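Structure first, then comments.
The complex appears here without one of its protein chains, the remainder shown in place.
Letters are used for the chains, namely A and B, taken in the order the chains are written, and counting of residues starts over at 1 for each.
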């Protein structure tokens, strides 16, 4: 008996450091994240993730003072110098020194840096701390956007043109000018919805469409020009609510702690004690303008919409799980090319059905019916959620019709797979190949080799 | 012979009051409209249809004067007090008393009311009268929006989340702040297209897309900021036409009397004497900026577009009517769940094909091919109409391609139904079930039971 203990202990003592060593090695490749050995960054990555990839150009030698930067760049890149001149960095108020280029980029022109939140935190410690505090709430959150992107399995598989497309938004975690456009870094600009919807647009998060289609959004479109955007995001200061007014009330750089429905990604119990606290926080914000009772009813209406959406998603999941149980998904998990580096999945291949089964990595490497479910969940469901949450009622209807139609498509395909499966079990033949778009389209070994 | 007269007379004398009594009963349920017995309102209905459903919260006792309302609500809900302070209600001009909260909501805090057009008519009698006058022109019109919504058969069937989505816009009939956002009630704001497109967007009425894509709309987007929106909607005051400039010229709150093409819903003879009067009214408005001859040609171009669209719709109708004549629609009218309360339809079930056959209630409870026709008629056709009417010429092309494709789909399905029908008549077997999405999706007895 005792021998087993010693063996187990010895294995554990070896396995834990071996695990750490493996992850350390996995993350130490030319790329970033858990699959960093599988891909190489291209030049633009330097701008999306400067801490990891930026290297100063070697065009000019010398150390420069702030005034010298400005003097030269007024001619070289006047656009950004104009922006800086209009900024508070240039006019910090009586008695204070301007914050020159060199304060953020360094003064050695051969060792320039691209500023990250750490650099901004030298002065804006409180805001950056609030922002980083989002990490506590897990993903989705701004602060984890880059880390979780590069850790995703499908990341290493993608062609570079798409990876760049992803990172442009996910770089919100690694640099502050996603919202505060360089080099003005204007709080007034960042308070406007346009600052948010550069990224929060299109599937799976049509925040722009749903907000601008709502009564709030229409009032914004008509009256934004009269609003003084220099005012703090506080009760009584704004005629129209905006992304920031509701989600970053009083300027708090933390949008994750009021989240009841987790972005619509999974079903939650909207009435846990934690969610009742969040609900009260929402009603408090709404009550700056609306009656509290009315606001609470709006949230209940959202709860009902979510329940209805999830009832549809679960119907689809149920059909897929039944197929999986009978090994009727086609191509089945064992017939697919593996994700890179995913040794575990080579041993235990899995279908991707519900959120907890790895749905979040179900963009590719799935059978057609899994992809249909993925689109139902990730596009139609999230569209319905955003529309309901932002008061775009016509789109709630539109997205629910799409959910209905998706369900009908999945049902039809599931029936066909069931029938084909039975026929196969009789004849021991093999189904015709249903096309390998989601397996081999552009997300293949080829890309992996060239990434 | 005389006996029959007496019997007929007696039956009539009983039937008429019985009919009235039935309708009275039907409308007296917990909901509203002809199917009010079938559904119960949820809390938010109180805001969409206050006359019927609003009940004052019992939070606070006492009678309050206007100044007292303001004093307290400046702290409680400063956003709306700010809006009021910026309104003409707060500054009605020399010698006049401000119109305080209590003038509209009442002064007893336990018997507050939500203002309806009747309340607004206390001062704005003329505008409300113009608005109500739309009823003469039947539906679609703003003034009948709520009544006709709740009288529709499909209303009682729908899940609550969708009903709320419908009512948010249809409440334009029951409260004036659909266009004049509370609590500023600004005419200047209501003159802007944003006030209209909160509702006039998306299928079946992409008024926003079509206007903003037109040359008019682009000019609006570029120059709206320079326009003085306090000017009346009259000749020479506006650099760019807007929804209100053309449809509510000189501020008339009546948009139905200039309608030639009836929203695109049905084919009309565009050259009746009545329509020639309306046409002349349009040319007059266009002539504020354009040559009259050019304007008349634009309208003729719209006539041609309509003729072309209806030629396509009639081709589809013809195929469906042929199927109906041979009882080849599947599931046929007798195979569908009945609409609630619709005793007549239980006796005489009918397919929903053309506008006059009840197309307006063909959202659900139809066979797949009827739904295809419905979408062709209600989405693609109306999209084409709005694009042509508002000068979004690229979308005219786009929508007509969609009409073409819809027609091709309907043709394919009709051929299949014809073939299946013949096979059935030979074998006396029964077709496979084509899926029950439009019959049982979410528009089923279940919802009816819980509405």
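To be clear about the criterion, contacts are C-beta pairs under 8 Å (C-beta built on N, C-alpha and C of every residue); 3 or more make two chains touch, one makes a residue touch a chain.
Given the structure is predicted, the values throughout are model-derived calculations rather than measurements.
Student: Considering the complete complex, identify which of A:133, A:147, A:189 or A:267 is in touch with the unshown chain.
Tutor: A:189
Student: Taking the full complex into account, find the residue in B:221, B:344 or B:423 that is in contact with the omitted chain.
Tutor: Missing-chain contact among the listed residues: B:221.
Student: Using the definition of touch stated at the top, determine which of B:153, B:200 or B:400 touches the missing chain.
Tutor: B:400
Student: Would you write out the residues of chain A that touch the absent chain, in ascending order?
Tutor: On the side of chain A, residues 42-44, 47, 57, 76-83, 159-162, 164-166, 168-169, 181, 189, 192, 194-195, 197-199, 201-203, 225, 435, 437, 441-442 touch the unshown chain.
Student: I need the residue numbers on chain B that touch the omitted chain, in ascending order.
Tutor: The list for chain B reads 213-215, 218-219, 221-223, 225, 235-236, 238-239, 287-291, 293-294, 297-298, 300-301, 304-305, 308, 312, 388, 393-398, 400, 404-405, 407-408, 411-412.
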